[in-house]
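Just one protein chain is left out here, and the rest sit where they should.
Each chain carries a letter (A and B) given by its place in the written order, and its residues are counted from 1.
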Amino acid sequence: MLTDTASLQTVLDVCGVFVFGLSGGLVAVRRGLDLFGVLVLAWVAGLGGGTIRDLFLGITPPVAVSDWRLLAAAVVAGGAVFLLHGVWEDDDARPAGGRRHVTRAVRLLDAAGLALFAVSGALVALSRDAGPLAATLIGGITAIGGGLLRDVLARQVPEVLQRELYALPALAGAALVVLLDRVDLLSPLTAWLAVALVFVIRVVAVALDLNAPRALRSTPTER
Amino acid sequence: MLTDTASLQTVLDVCGVFVFGLSGGLVAVRRGLDLFGVLVLAWVAGLGGGTIRDLFLGITPPVAVSDWRLLAAAVVAGGAVFLLHGVWEDDDARPAGGRRHVTRAVRLLDAAGLALFAVSGALVALSRDAGPLAATLIGGITAIGGGLLRDVLARQVPEVLQRELYALPALAGAALVVLLDRVDLLSPLTAWLAVALVFVIRVVAVALDLNAPRALRSTPTER
Partner (left out) sequence: MLTDTASLQTVLDVCGVFVFGLSGGLVAVRRGLDLFGVLVLAWVAGLGGGTIRDLFLGITPPVAVSDWRLLAAAVVAGGAVFLLHGVWEDDDARPAGGRRHVTRAVRLLDAAGLALFAVSGALVALSRDAGPLAATLIGGITAIGGGLLRDVLARQVPEVLQRELYALPALAGAALVVLLDRVDLLSPLTAWLAVALVFVIRVVAVALDLNAPRALRSTPTER
């Protein structure tokens, strides 16, 4: 049994919103969007997953519009990217290097957000008496939602449909939280261990370029 | 009056999820996505419409994450496409023929899913005391939603905006269910007849390339 779910929940959410907000801001800057475009994309990436989670659980209005701490985390993330991007870019001699830099940074931030929201999503779902299957899937959707909306708005192929393992670590993390709850081992410590596990799996998958198998003889057409 | 709405409902939903799941899987394979991309797109296509329906009706969590039978139908559909796609493709001598094959298969499956979900969506809405207009529109949106989300994620022009009659058969089928309910003729038999009607109209529309009129002198720009 978790004694202080609410505060753990908030910490996970604020951290998740912040790192996904950074990823959204970076995608926006790379696209050449202005300050408000950066803030909108930071907001969408940071708060999209939690909004879907809340709608799925009937929590209205969603925390994305009612909790000022989450809004502040997204705005700070977007603003920080906007202000610091020029400085950071200067470190790289060639623009191509800078762009690869950003892609890598987006992926790492994405992995952290994925881990935080998978656990947070499952925790909220359990606290609303969702069943084990629903809590696992809602955890996974919470983790994936923000990045998915970010990519759809920025018109890039959603990360979750790309080659490396993405949805699986999120679902595994959420399932682990459900399992821990079942065997009464859910605590802030074990919840953070679940976060760490998802993050490590995802980062290793990116680093090793671990791909799920592709259909034989499929003919990829980027139309 | 319908005596056994719940089981009819489930059968319609499982069938609809399965055929839309196949369509999502085929689109994913054609795009060269890996196993998880195929499963995600099968899940989105199969369960997207029902999720929108449930959110519109305040059913939380949506059946898409709480009913394991629907999830299983989507996973089986995605997995089947993934495994069988190579075999199937072998039948065709030229890759171009195979691709046309797939496009036709996606359209047929889409037509079946459209028919099943139009009726199922209207039934669920009526069971939740939605008015006739709301039940008709929710039926139409349930039918269109999954394919729409699939196309947005796979970055292709949504089928519903394309040339052949697509939304109209779905709305007609949902309206027919509402009408049957009004005159107390709604039964599993008449519900399945409504499914068959939508399917036939849509297939005939595709086969005859029936188009709704286009605005005069419009200048299509595919930017």
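Criterion: a contact is a pair of C-beta atoms (placed from the backbone, for glycine too) under 8 Å apart; a residue touches a chain by one contact, two chains touch by 3 or more.
The shown structure was predicted, so the numbers you read here are calculated from the model rather than taken from an experiment.
Peer 1: Per the definition of touch given earlier, which of A:Leu71, A:Ala105, A:Leu133 or A:Val203 contacts the omitted chain?
Peer 2: With A:Leu71, A:Ala105, A:Leu133 or A:Val203 as choices, the missing chain is touched by A:Leu71.
Peer 1: Per the definition of touch given earlier, which of A:Leu114, A:Ile138, A:Leu153 or A:Val178 contacts the omitted chain?
Peer 2: A:Leu153
Peer 1: Of the listed residues A:Leu33, A:Val76 or A:Leu179, which contacts the missing chain in the full complex?
Peer 2: Of the listed residues, the one touching the omitted chain is A:Leu33.
Peer 1: On subunit A, where is the contact patch with the chain that was removed from view?
Peer 2: 28-41, 55, 58, 60-62, 65-66, 68, 71, 81-82, 85-86, 89-90, 95, 98-99, 152-156
Peer 1: For review purposes, identify every residue of subunit B that touches the missing chain, sorted by number.
Peer 2: Counting only subunit B, the missing chain is touched by 55-58, 125, 130-131, 133-134, 137-138, 141, 148, 152, 155, 157-158, 160-163, 165-168, 211-223.
Please note the rule applied: only the chains that are shown with their structure count from here on.
Peer 1: Roughly how big is the turn, in degrees to the nearest 5, that lines up subunit A with subunit B by CA atoms?
Peer 2: Here the rotation carrying subunit A onto subunit B measures out at 120 degrees.
Peer 1: Using mean CA coordinates as chain centres, what's the gap between subunit A and subunit B in Å?
Peer 2: The mean C-alpha positions of subunit A and subunit B differ by 29 Å.
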